[in-house]
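Just one protein chain is left out here, and the rest sit where they should.
All chains are identified by letter, namely A, B and C, in their written order; residue positions are counted from 1 within each chain.
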Amino acid sequence: MIIILNESANDEQVDHVVAKVAELGLDTTVSKGSFRTVIGVIGDESLIQPDQLEAIPGVAQVVPVMPAYKLASREAHPKASTIEVGSGKVSPVKIGGGYLAMIAGPCAVESAERMDAIASSIRDSGANILRGGAFKPRTSPYSFQGLAEEGLEILRDTGDRYGMPVVTEVVDPRLVDLVCQYTDMIQLGARNMQNFVLLTEVGKTDKPVLLKRGMSATIKDLLMSAEYIMAQGNSNVVLCERGIKSFDPATRNLFDIAAVPQIQELSHLPIIVDPSHATGRPELIPPCALAGVAAGADGVHIEVHNKPEDAMSDGPQALLPEQYAEVMVQIRKVAEVMGKQISKPAAATV
Amino acid sequence: MIIILNESANDEQVDHVVAKVAELGLDTTVSKGSFRTVIGVIGDESLIQPDQLEAIPGVAQVVPVMPAYKLASREAHPKASTIEVGSGKVSPVKIGGGYLAMIAGPCAVESAERMDAIASSIRDSGANILRGGAFKPRTSPYSFQGLAEEGLEILRDTGDRYGMPVVTEVVDPRLVDLVCQYTDMIQLGARNMQNFVLLTEVGKTDKPVLLKRGMSATIKDLLMSAEYIMAQGNSNVVLCERGIKSFDPATRNLFDIAAVPQIQELSHLPIIVDPSHATGRPELIPPCALAGVAAGADGVHIEVHNKPEDAMSDGPQALLPEQYAEVMVQIRKVAEVMGKQISKPAAATV
Amino acid sequence: MIIILNESANDEQVDHVVAKVAELGLDTTVSKGSFRTVIGVIGDESLIQPDQLEAIPGVAQVVPVMPAYKLASREAHPKASTIEVGSGKVSPVKIGGGYLAMIAGPCAVESAERMDAIASSIRDSGANILRGGAFKPRTSPYSFQGLAEEGLEILRDTGDRYGMPVVTEVVDPRLVDLVCQYTDMIQLGARNMQNFVLLTEVGKTDKPVLLKRGMSATIKDLLMSAEYIMAQGNSNVVLCERGIKSFDPATRNLFDIAAVPQIQELSHLPIIVDPSHATGRPELIPPCALAGVAAGADGVHIEVHNKPEDAMSDGPQALLPEQYAEVMVQIRKVAEVMGKQISKPAAATV
Partner (left out) sequence: MIIILNESANDEQVDHVVAKVAELGLDTTVSKGSFRTVIGVIGDESLIQPDQLEAIPGVAQVVPVMPAYKLASREAHPKASTIEVGSGKVSPVKIGGGYLAMIAGPCAVESAERMDAIASSIRDSGANILRGGAFKPRTSPYSFQGLAEEGLEILRDTGDRYGMPVVTEVVDPRLVDLVCQYTDMIQLGARNMQNFVLLTEVGKTDKPVLLKRGMSATIKDLLMSAEYIMAQGNSNVVLCERGIKSFDPATRNLFDIAAVPQIQELSHLPIIVDPSHATGRPELIPPCALAGVAAGADGVHIEVHNKPEDAMSDGPQALLPEQYAEVMVQIRKVAEVMGKQISKPAAATV
């Protein structure tokens, strides 16, 4: 940690900072430049909150030199992690470390028939994890909020029959146990990326977690949220870039493709992309999916619906099953160029 | 609702849209222009999710003409609402409709002594509601997370002795009842503005709610979140502009002052400003507080701490008690120009 | 300047950085921390481009400690500057150092009659500088581009008759001389804030310059552009906050009110606000104008048009003359609270 003082900082203020750092158990080196004084902190800077130093009169800026996330960092774990999702009937699908997750399915679970039709089709196209929401976080209190436990049952049953592990979102800390009874992977949505209560509860489970980036979260914010989960003991975190806020209203969000290599540099956790939410428009999903794989992502999450205009949520950002089949053909070719493999799900029993 | 079709949309697609709208129980008028066809929806458009129409092939854009928030809108309630906070020992403080809330206090409740010292000072300066966090949503799992119930007890006791209603944040739906036992007003923080589970729980209580704008929430998003609370029956919602994300790293957030008159045009709910979080730097708090009052805000929320460098959270964005006293002198003058009153808290018993 | 190395940086890389800095004529101090090595640069860091150091293998981050703008900085000129605009018939109006500029007029000069009517009205309301565009930077090549020299003549003549100094925009380096023959103050628009060729040409004149902030310019960027003008010898620069890009499409731009006190802390140059461009909606102009004055701005720029629907440019963001009169009544009251004066223009001859 480096503490830069104001040009006008006096000796008393310098001494005050040094004393404060000493009180927190660390050493300092003081360098008086021709323009400003700079104080270097020696030791484990995680013992200090930058806030406390910034609040001292005379301090201009505090520059941390260690990442604030420890468990999630590459320093802590130089080798890329491979996370396994599913067991038993839906034998494990690998994500990361050279394996691509191909997550697909409707935004919300709507009925057993629709779920079956979609699962059957996307499995044929090469998807290896089935998604579907049972609890939907909607911006309007008057919108469809999901089928709740009935949705979880349908999702589990469909996954089992098609040999596909399933992922579904949890939005309420009181329901984490219930959701865990049904799902192979827990999704934390963008709006809950900094719901620290929920992160903590999910961290207490041993389920793999799909943590979506908040729409105004920096990459550091995302890694700090992964750290919350990991600090509770659950290291099976898969990150997901799904678009961030921007000034151009042309797309729902802005797909931050450069987040993929940045996260891979800073962290050992797998990072996948979600071009459905990132763009909100079906014609943009295939090119952005391919871009994700070419940028080195560890998987692609795409919403698929067989009748978007009847979808109870987010219809306009879903691909049709036949469109999904087409993009998967191209994804496979780019994956090959990148030297990546796509785990196959277990055998279907239907 | 107006449905604009693609230039290339054919008659079959037009008929499909008309049929879909009819299926949802509403009428349409079709206008064929020289360039595009436009379909107007006649009736209560809240019965339709724009999503469903956007997903129909041939539809270019769906433009709602009614606000999606009903209870929060000016149309529903043309007169500005006045919300009352506190009762009994801390007899009600009015917010909105000509009355300014002056909310102040430390970021977190740290000890009874500190709380007492701060409350005593800010009350003298003219603050009328006391704030202090007992449950702190922190970006790092390793940071101080608040004193929990002990913090609530200290806050309640301090408020009672100084005759000041108190406001504190709730972050967990399981703790809403507990927090309600101690507080006069519930705060929902920026990171929880779209925590719909929490909004719903808070909506079931009858406590006034201080709903802070999310850092990437549009004004419409904020009003939709207020609608969530109101849809459960709790109409006592006070909104708070506290800065949004921007590209300039110079300040922690960007203070969106124009949100104040915009919200007052769209909604009857009071809107206050929080220059502490909006700027994150004490020297910017006084000018931004004055700007808020001059722009017509219904109150000002400022963090005050008597030793910022020892603050367990957010020290650098707090004013010292004497700085708060100074800005309150100016705030009172601007409030007078604006024709606004500042409710006095009840008599202190200390 | 502080150079932070990567955790993995080796001794050879440290030596390389030290040698590079020495080659550029400056000294260094090297501090080896437990986690990273940090190199402090001693001497005039403006001799070094951070770029050059960042490109050296092993360097993680370069943190400048001196402002890159020298002439524009508070350090260079601790007292707030007062700029005088106009001479002769339109005797000087002061801006900064306690004096407020009240700049008003139509977006574009459209005709002598309209200019006369508007000038007469806004002068009565208290405006002290008259604006009007003769060369309009329009986003569409098919839109009205201004009356060119005829517009300059009308503006000059109107200003002279009403005793008001005039300000008009220049968009072409080839026309700086022409525009200077007619105007008392040169405006550089937001889209030209980083048109360095134009900044340089304007810097060679002795006319006061109204430099508008670009819609994606940081405060530092704005001060660097002021520096461009000042480096050519023209120190008469007045800055203008006019809204920046944001994710909320509700307003044309986002009014960054906190930029006012920030700029006053960093620079001695006056900073005014332009709520017309910052919001783009007439109902938001008065509250934002008052907010600007309350935040300490050195003036307010408002577009006024007597028939907005016939305006050849930007009609929807103009106030009517009677609306301008109303807001000026309130502005004067807030200005009094702030202890600011409004220079009166010279006597009118009409």
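Please note the rule applied: a residue touches a chain if its C-beta (ideal position, glycine included) is under 8 Å from a C-beta of that chain, and two chains touch if they have at least 3 such contacts.
Note that the structure is a prediction, hence the values are computed from the model and not measured.
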Statement: Chains in view that the hidden chain touches are A, B, C
- request: Could you tell which one of A:I257, A:I272, A:A311 or A:M328 touches the chain left off the display?
  value: A:I257
- prompt: From the list A:V21, A:M224 or A:L290, which touches the chain that is not on show?
  reply: A:L290
- line: subunit C residues touching the chain left out here are 20, 46, 49, 51-56, 68, 137-143, 171-174, 191-192, 194-197, 200, 214-216, 221, 224-225, 227-228, 231-232, 245, 308-311, 313-316, 318
Contact set of subunit A toward the excluded chain (per top definition): 216, 218-220, 244-251, 254-258, 260-262, 265, 278-279, 283-284, 287-288, 290-296, 330, 333-334, 337
Message: Need a quick check: the contact residues on subunit B for the chain that isn't drawn.
response: 2, 4, 7, 29, 31, 33-36, 38, 40-45, 61, 63, 65-66, 75, 245-247, 249
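Note that only the chains that are shown with their structure count from here on.
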Statement: subunit A turns onto subunit C (C-alpha superposition, degrees, nearest 5) by 180
Task: Give, as an integer number of Å, the spacing between the C-alpha centres of subunit C and subunit A.
output: 41
Message: Please tell me the distance, in whole Å, between the geometric centres of subunit B and subunit C computed from their C-alpha atoms.
response: 32
Task: Among the residues of subunit B, pick out those that touch two or more other chains and give their numbers.
output: 216, 245
